[in-house]
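A single protein chain has been removed from this complex, and every other one stays in its place.
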């Protein structure tokens, strides 16, 4: 048995915490973001429990406000943004392009430390009393009125931003300069295209968030600053700067999901993906258009009617590439050889939930409708369909799909399928009622609510319980399979792609010889033809 | 039972609400159509093309580029249609009817103060007559709030330091909730109230009964005198100050060469931040009243200045005679 990256340099403290191996760093990220996911999840659970009854009787309103801030900040910056890029991206990008590591291995390790430092500051701000501004930090509430540890948390998020920038920078340089011989841009797996688009956003949007948070923190610190209406500052300017980052950040939280799904669907349909170039360009155009639609978060903020119309129009335009992707994935299934393995169930679940999330996005882009549903549970449901229904489903699908490669072990298939279904059902039960709540007029961030909303809230809370159970399954069987699961072969799914041509788990330096690429990705017909001819030769 | 009816059909209490719902349900129909289509296609593929099934898998001879272009252009056209519809409604909803009644709303952590032109004021309640266009003029004393009237399908953020307006015409008698929709701190979820839409005669009765206050404009007139505004803002003043009759809604030329409409925000800023926009041809002499007046008093002053009618309709304000409110003016500012 060959040595793998898991065993080669030993299991000592230094071998993990000073490693420059992209695969080990990916594992560090995997463990850290799982912890953050649990913290954010507990906050969500407490919120849903509070909302089971109309009166605010489980926690005080101040506690509730801290809970949703904690949930938003932790889930957005410390789980969703790093989830697929920093775990799966870190692990797979060099493997998929035939490289030994990322362009800047030390920077990669630094990015994990920066991430953890930011995360710990954020957690510390929660431990010493929390923050009650919501993850959006709107001024002047955050800069003047909030009576909580805004500066500390803003610093935490600011620092973790550098981790995003380092990762984006590293990925872009890697994709540009380290592809294997013969791997042209259009021979890249679509996951790499999605990482490339994500990195562009990480690099271009994060600095704007960074400077915005610096301005808020300084304003709080000095008692005076550029968003302060008392000296002629404009609180809306904050919203413009914040959403200039945060809308593209939404695409950071979904583009890598597109990439994962584009890998899984062709593999379990045994077919070349339909419309490769359209899917690739759709990712890039989403990344670019994503920078031009931030104003749709501000339709009722008293920005001008003209601005509202322009932003609404551009928001509809950004929906087109998303639609293209969904149609291409569906067409890929046509005339395939479909197996409903766990990753495939997650991928199909992704398509369904993302479609609903995307379509309700159209409601929000429609000016007159948005005026009604803005800042209600309709918005909450919409972005959870994208973030959780989309990104988390894709993340779990990807984790299952590449689990044999990462750990060298197989996960229990039946249990995997079951938990994927439970998550799908639980998710819909949690968030679908929230669309109705929103249309009926229940505002978001409400600690207590009028009685007529109770029925739907109970449904949602019940769904959240099922969802939580669904998430506990993989948390149990995946670590268990790491120790006890059956050994995984090199390519358990008979998938195309360079990462499947090397051992599971790979050795520290990935490739014994530099691979060359002489074919387009996802050539499953050729792969299956070769496999069947081989079985004929050796009965 | 009560929450079942409320859960299924949201109340529509204005014509605008009905129009928004019509758009919403159309969008819903399109969306459901797309979801059903996709679900059908995916389910069909999963069953018919499950691994090992005997279905025919000879590749189709279709031009994939044509297919791609179709499903790029077709949704694009639908999207543009929906966009145009939504934008049209948004613009219509934004325009206030010319002869609408005005109610002032002051938001603060964590209550809504409503003030009616005739001087009545109340908290967390908004009384309105049915069938008349209403313009709400709103500002905040502290953070950003947002007035949300679900039954009217209307929402507007309420910002500090600025007047924003919201217009609609209620067409259903009844009591409907309103909420604060922009997170504003500890008791955000308690910052809620009721709109009470009444028949016109009931509304008139309600306005007069139990109202001990003078009209809002009168209160403003009193302040105008007390604060010494009239000392400068009258024709015979030795100080060269703009006269205010009929100034509301005018296009004011500024020192900087720009023009600004004299709306509520402009009047407010002129009182509290006078040097922000200097009217052309005037010296920047006006002192600030930031420390002497609160938002509530500024509201009264705005209503008073709006009530100072320019009977001749002349645009040359300097020529207008003394307004009645300045009679008791204290000439010492």
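Going by the order they are written in, the chains are A and B; count residues from 1 in each one.
Note that in this section a residue touches a chain if its C-beta (ideal position, glycine included) is under 8 Å from a C-beta of that chain, and two chains touch if they have at least 3 such contacts.
The working rule: contacts and distances are computed from a predicted model.
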Protein name, per the UniProt record, of whichever chain is missing from view ("Response regulatory domain-containing protein", "Aspartyl/glutamyl-tRNA(Asn/Gln) amidotransferase subunit B", "Cytochrome c oxidase subunit 3" or "ABC transporter substrate-binding protein"): "Cytochrome c oxidase subunit 3"
Identify the residue among A:178, A:310 or A:517 that touches the chain left out of the display. A:178
Can you tell me which of A:58, A:211 or A:517 touches the chain that was removed from the display? A:211
Hidden partner chain, touching residue among A:169, A:310, A:340 or A:459: A:169
Touch criterion as defined above, residue of A:6, A:87, A:103 or A:423 at the omitted chain: A:103
Hidden partner chain, residues of chain B it touches: 256, 272-276, 284, 286-288, 290
If you put the missing chain back, which residues of chain A would it touch? 99-101, 103-105, 107, 165, 168-170, 172-173, 176-178, 203-208, 210-212, 214-215, 218, 222-226, 230-234, 237, 241, 244, 509, 514
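By our rule, only the chains that are shown with their structure count from here on.
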Partner chain B, residues of chain A touching it in the complex: 56, 61-62, 65, 132-134, 136, 138, 140-141, 144-146, 229, 232, 235-236, 269-270, 274-275, 278, 299-302, 305, 308-309, 312-313, 316-317, 319-320, 323-324, 326-328, 330-331, 333-340, 348, 351-352, 355-356, 359-360, 362-363, 365-372, 374-376, 436, 439-441, 443-456
Which bits of chain B are touching chain A when the two form their complex? 2-4, 6-7, 10, 19-20, 23-24, 27, 31, 34-35, 38-39, 41-42, 45-46, 49-52, 55-57, 59-60, 64, 67-68, 71-72, 75-76, 79-80, 82-83, 85-91, 93-94, 109, 142-144, 146, 148, 150-151, 153-157, 159-162, 164, 177, 179-190, 192, 273, 276
